[in-house]
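Take this structure, written in structure tokens, and hold onto it; I'll ask about it next.
Removed from the display is one protein chain of the complex; every other protein chain stays in position.
Each chain gets a letter, A and B, in the order it is written, and its residues are counted from 1.
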Amino acid sequence: MPFNKIHVPATVPATLCRAINHELHESLVETCGVNPHDNFCLISRYAPDDMMFHPDFLGPRDPAGTIVIEIALLSGRSDEQKEALYKDIRRRLRGIGFEPNNSIIFLIENRPIDWSFSEAGSVKSVLGL
Amino acid sequence: MPFNKIHVPATVPATLCRAINHELHESLVETCGVNPHDNFCLISRYAPDDMMFHPDFLGPRDPAGTIVIEIALLSGRSDEQKEALYKDIRRRLRGIGFEPNNSIIFLIENRPIDWSFSEAGSVKSVLGL
Partner (left out) sequence: MPFNKIHVPATVPATLCRAINHELHESLVETCGVNPHDNFCLISRYAPDDMMFHPDFLGPRDPAGTIVIEIALLSGRSDEQKEALYKDIRRRLRGIGFEPNNSIIFLIENRPIDWSFSEAGSVKSVLGL
């Protein structure tokens, strides 16, 4: 139950967005034990004026080329898993030619009762969590 | 204090979005004791390439026709209320001709101090919660 929202400049091609989510998902699987099928993402696009990012708070970035990776995440991942996720996502971003420092990542957590993917009910009841 | 965000394919007509939120709101009132006036919603629209949903993780869905219902919710609802909400929303979606399995629902909770609707201050102070 990660649900990925990736906020990008409107000019980022769909193919790159898809590649970014692919790497993000692979990284979640590898570092956080996410089910390989648990892959859900929305891409939100913004005009240049609608993204306002400080250029060097907690790391240098190009504000005009920065993406924001926001993950609604089922709680339970350890601090070590989250650190590994941040490191691995950025390694993968570099691997597809995207400057890793032009990415801001944040997580918002909830619980199994807070998710429902079908008429079968909540993730808590479906998976017995 | 639910605040509804409904993420939809850009082609979903405004009338259907309005109907979906109407049913969602009625369901929140009925299953979670939400005040009938506490009705707030944003509809976010996406191009096909910008929605990426697995076709059958935790239930079958048509990725091209799936909506995401994200609710920022004042904490305090029981697991039973949440299960009732998921069931009731989907029954209502079917009632307006929308395939219920083409909906993903998730909740993000906060507290009375985390909401403010007017110059009177937070919901905590206004409602004495």
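Just so we're on the same page, a contact is a pair of C-beta atoms (placed from the backbone, for glycine too) under 8 Å apart; a residue touches a chain by one contact, two chains touch by 3 or more.
Keep in mind that what you see is a predicted model, and the values were worked out from it rather than measured.
Peer 1: Need a quick check: the contact residues on subunit B for the chain that isn't drawn.
Peer 2: Residues of subunit B in touch with the missing chain: 1, 3, 14, 17-18, 21, 35, 37-45, 72, 108, 110, 113-127.
Peer 1: Which residues does subunit A use to touch the chain missing from this display?
Peer 2: Touch set of subunit A with respect to the missing chain: 7, 44, 46-47, 49-54, 56-61, 68, 70, 79, 82-83, 86-87, 90, 100-101, 104-109.
We adopt the following convention: only the chains that are shown with their structure count from here on.
Peer 1: Mind checking the centre-to-centre distance between subunit A and subunit B? Centres are C-alpha means, answer in whole Å.
Peer 2: 21
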